[in-house]
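Of the protein chains in this complex, one is absent; all others appear in place.
Then we have chain A:
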């Protein structure tokens, strides 16, 4: 029998950090001891970027106070609402976030909308530093006629629907058609395709919502085409997601061998990740044994949307007109140029998965409309002392969670550096959460604390147990609040 010193990654690091900072010989300590106030930092957004930034800040300084503000009553952002329900292992990061949230110098204020309930200016007044980690809540639009037809959804909304995002609970997608087209070939596109084609016996054991499960049970979608504007060598998804598609039971890959004609020759010069991904696709094309499975999925390359085609009544999607492209240049930087030819694909469900984008939060915060990010240098917001950013709002909506982790640690390091150099002013005492909560009180906004979220969490897990699922998410904000404050 051995005693494991820690069951979590986080706590001992904190201990180490505090040991380090309490050592009087440390030059950093001499610097800190000159300032009266402990640094108070607030983070806007309780997703992975927010929690990873908080984790690093709390760990590095034993006097750091970090408050996290979140618009929803529930934390963890896209780990809860973005990560596919059949990827529970990815959600293990919640354990680390929970430790951070339970840390005595960290507080969670859910149900507070920054920019509406409280302004960024007010936060800046109450805290020494403000970190924007609010992600990318907007969508890139296709910008083609017919985008508003019934049966056309953004992947964000579709994912939000099956993952229980309150604002998407009424989505009710009509899955009575045979063919669905997903525009975009990133991991979100493959998540959507996989959920549409996965066996229900598998999905019902995940934390997918019961209402999504019900719709999927009645779904007649048998074929999902995943369309990209460039070629197989430029595909944006990662190999894990392609392998999962290939491994779907009773489902065949329906690829067009012509798309892969010249690809084998290019293989040898590719970096390993791209090479393995391409080899896997090539293997899939060759494997076609002529037997038709019940369900199909396939990539369609070198196609860009021109127009969403409607049914006879002009109300509902019936297909998509695509421009046929050719590539200019090669490799990752190859550009898609229209050849002038077009192709129509029939479909009764069209999901656009061409990317997310961040939206401006407050007029006082710089925002670059071209990149849809907050302009920054390694997380330090340009020309705005005391303002930082991390995650998608910092670098754009790309990468896996580890990417956000690294970039959040970077922002935290930069902020800490500014504290040490004196660039971040600590001499004045800041009231922090005290000031903000009293503002909120006068405005009739009641925040949800982390322990109140834990009540929602327990209730969700309890509801899940009945259904033999890890959890059944509460879909309604009011119901979340009722449980939190019960």
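Everything that follows uses one rule, which is that a residue touches a chain if its C-beta (ideal position, glycine included) is under 8 Å from a C-beta of that chain, and two chains touch if they have at least 3 such contacts; residues count from 1.
Throughout what follows, contacts and distances are computed from a predicted model.
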{"item": "Chain left out of the displayed complex - its UniProt protein name, from \"Cyclin domain-containing protein\", \"TP53 regulated inhibitor of apoptosis 1\", \"Protein PBN1\" or \"2Fe-2S ferredoxin-type domain-containing protein\"", "value": "\"2Fe-2S ferredoxin-type domain-containing protein\""}
{"item": "Absent-chain contact - pick from A:69, A:134, A:260 or A:409", "value": "A:409"}
{"item": "Residue in contact with the excluded chain [from A:116, A:364, A:382 or A:398]", "value": "A:398"}
{"item": "Which of A:160, A:173, A:186 or A:231 contacts the chain that the document leaves out", "value": "A:186"}
{"item": "Residues of chain A (touch criterion as defined above) contacting the omitted chain", "value": "1-9, 11-13, 16, 52, 56, 59, 78, 82-84, 86-90, 92-93, 95-96, 98-99, 102, 159, 184, 186-191, 205-206, 236-241, 243, 271-273, 276-277, 353, 355-356, 392, 395, 397-403, 405-407, 409, 470"}
